[in-house]
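Shown here is a partial selection of chains from the complex, left in place.
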Amino acid sequence: MAAALNARVRRRVLDADLRVPLTPESPVTVLFGPSGSGKTTLLRCVAGLDRPDSGSRVEFDGSPWTAPGTHLPTRRRKVGYLFQDHALFPHLSVAGNVGYGLHGLARRERADRVAEALSSAGAAHLRDTPTRRLSGGEAQRVALARALAPRPRLLLLDEPLSALDSPTRAKLRTELRAILLRLGIPTVVVTHDRVEALALGDRIVVLVGGRVHQMDSVEHVFSRPATAQAAAAVDVENVIPGHVRELSEGLARVLLGRHLVTAVGGHGLTPGDPVLACIRAEDIALETGPAGGHAASPRNHLPATVSAVAPDGPLQRVDLDAGVPLVAFVTRHARDDLELVPGRQVTAAIKAPAVHLIPRP
Amino acid sequence: MDWQAIALSVRLALATTAILLVVGVPLAAWLAFSRRRWTVVVEAIVALPLVLPPTVLGFYLLVALGDRSPVGRWWSELTGSPLAFTFNGLLLASVVYSLPFAVQPLMTSFAGVDRRLLEASAVLGRTTAGTVLRVVLPLSRPGVATAAVLTFAHTIGEFGVVLMVGGNIPGETRTVAIAIYDSVQAFEYAAAGRTSLVLLLFSLVVLVSTYALQRKGGPAWPRP
Amino acid sequence: GSEAAGSEGEVRVAVASNLKFAMADIVAEFEDAHPGTTVAASYGSSGAFVQQISNGAPFDVFLSADTGYPEDLVQDGLADTGDVFGYAAGRLVVWAAADSPADPSGGLPALADDAVGTVAIANPEHAPYGTAAQAALESAGVADDIEDKLVLGENIAQTAEFAQSGNADAAVVALSLALSPSMSASGEHSEVPPGSYPRLDQSGVVLPDSANPGGARDLAGFLRSEDGQAILEEHGFAPPEPGEEG
């Protein structure tokens, strides 16, 4: 059995059963879920800061941390923890904060490790700032450095980059991933940001209402959520109720409103089953001319009317009426080329593999 | 002016304060952070010496320190000198009597330290004692100052207990509080007034410096 | 002698604490003899009472442990000479606990013995019994020898406690204390020769602002009466100097 962090944790809303492999080559597990779903509670139980209800069990690399009659004290778990609200020591300098966990190291080595951790966290320039004066984002970076400095056995990061501006955030997440890979520190990181999840994570755990709904590769989870709640959590723009019509050769034909749509998959479904069809907005291409030629996979074409167009970050969000409401993301380029304005008739092209079916109870 | 008595009082107050900070910090930490229910009883017991009139407390201490008590005998045999009517006996009595003034403010301050910082310290591998030393104490500076000030001032002014246990021996147990009292009893109001004034001024200087030191970089009201 | 009508109600008496043991009996007999009159006794040090009376304390009678304090009050215009009355004189004893190395039967000179470690006397600076003890020690020629053994009690009762608790080997105290049940049970005493120290005359005064002057005078009268004197003698006091009465 490969090394793993096994956690079966019940506490308050939380009722989660989790097995995170500890592999140095793919160290990062993203914990994703709506506000209040129990992410912080889970991390705290793993760190030993909260004592989960009886029957819970936390096991790290074969040794029990929390088990009936056992509770390894937090300080012996040797985890790194970035608190959602930072919890910096206000009376210590930035360097004092970062070096706090480095007892046992020689003074020189300690200073080196502090400097290294600070620069890893993009906070080298903050070394001499009084801790009480740090801005929100600055404090977050110092907290990250503090968690990294002792090179813990396990890193638990509760929204480590949420207070940062996007250039800094982008830079840090690349660097953070590189460091984690280099040191091979298994890490569980809470984030609300899809880009961050993609950039940082080797796998993702979706926690909704205290329960684990899915654990898989990040891309997979975002495009093929396992449950309706997971789909909502990863913010799938189009979740359309429908019914299975036919199943054949790994393809399913589903009735969504008045359209028959082809999806890849459909294992375990039988005709007549109610389903939810999940389609990411960026997987809906809009066309005005006839259907394109070199399609590698079966494509669905749904005639639709544009009802609204609005910028959404780097993309344009296009609301469509195709009998069922649809949302598509297109580039500004495409918007201009296709002259997308409300009322315009378009064809929404959706590849069959982009339609993901979830059984509906 | 009885300078000898003043010097003795200052020595007693400083020693009492030092001992009570050393003893008080772990006790207060234990009281502040223990989850056990019955710690409230210990908390209350710490405050109990206050409830007895000082002379009566002094009387009981006198009995406890005397040659007829095990404590007194043990000390006598150990050191060759009795506890009662000596500086050491006075010190012991002052420590007992001022215990609540040190422990209570420390405890209040300790309990007020942000829990998340204690958690952060535990995560970073520190023991409870290490956390108290490195996080709780530095963040409790106002409480430490209060504990020190109350202990110091109270010991300077302490009279009943000291009188009972000390026996008013010049240079050994005759503190300035007793000296002033004696002056008042002898209707030497001018002398009493003079000594009181010196004592008050000296204490004012000590207290102001303590507070000023403690305040540095301290919190202040946001301009509303 | 005063009219019975004036003696109704409460008499507030400030009593020097060395009189405490006798006072209970005195109050009991006085109240028996004067139905309708009750005595409320406050005990304390004579010096403190003078300070309190100077500042308006509502006492009717003040029974001091010496003669000086009442005279001070007269001098300060807070009492009339005619209202001062002597009621007793104190007697000095050497007291030691049963298990003490000191032998009280040897009197003051025996206190110079090397076996005696600590001797408690009242503070001679302001306690009359302390002044008397100091004088007696000098008369006995041992004042210098035992100077280093001395511990000072704030008042005579505290002085006794030093010895009684075993912390002082001996104490020079009032006979009235040595006769108390607790002290007579736990130790021995011998009287210091009366001539070797100035008389410990104790006088009282009826205060001019008394709310119950009748009752106050009755009490003063009772103290000097035969019955009163008998009680005081029983508790270790000598009769007052004759002619002291104003």
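First chain written, first letter: the chains are A, B and C, and each begins at residue 1.
Just so it is clear, a contact is a pair of C-beta atoms (placed from the backbone, for glycine too) under 8 Å apart; a residue touches a chain by one contact, two chains touch by 3 or more.
A quick note: this is a predicted structure, and the numbers were derived from the prediction, not measured.
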| item | value |
| --- | --- |
| Stoichiometry of the full complex in this file, given that only one copy per chain type appears | A x2, B x2, C x1 |
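Methods note: only the chains that are shown with their structure count from here on.
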| item | value |
| --- | --- |
| Closest chain to global C-alpha mean, per-chain Cα centroids | B |
| Between chain C and chain A, distance of the C-alpha-averaged centres to the nearest whole Å | 90 |
| CA centroid of chain A to CA centroid of chain B, Å | 56 |
| Approximate Å spacing (C-alpha centroids) for the pair chain B, chain C | 37 |
| Chain B residues within the chain C interface of the complex | 55, 59, 62-63, 65-68, 82, 84-85, 163-164, 167-169, 181-182, 184-187 |
| Residues of chain A that touch chain B when the two form their complex | 47, 49, 73-76, 78-81, 83, 85, 87-91, 100-101, 103, 146, 150 |
| For the chain C and chain B complex, residues of the former touching the latter | 45, 47-48, 50-51, 72, 99, 118, 120, 123, 125-126, 150-154, 158, 161-162, 165-168 |
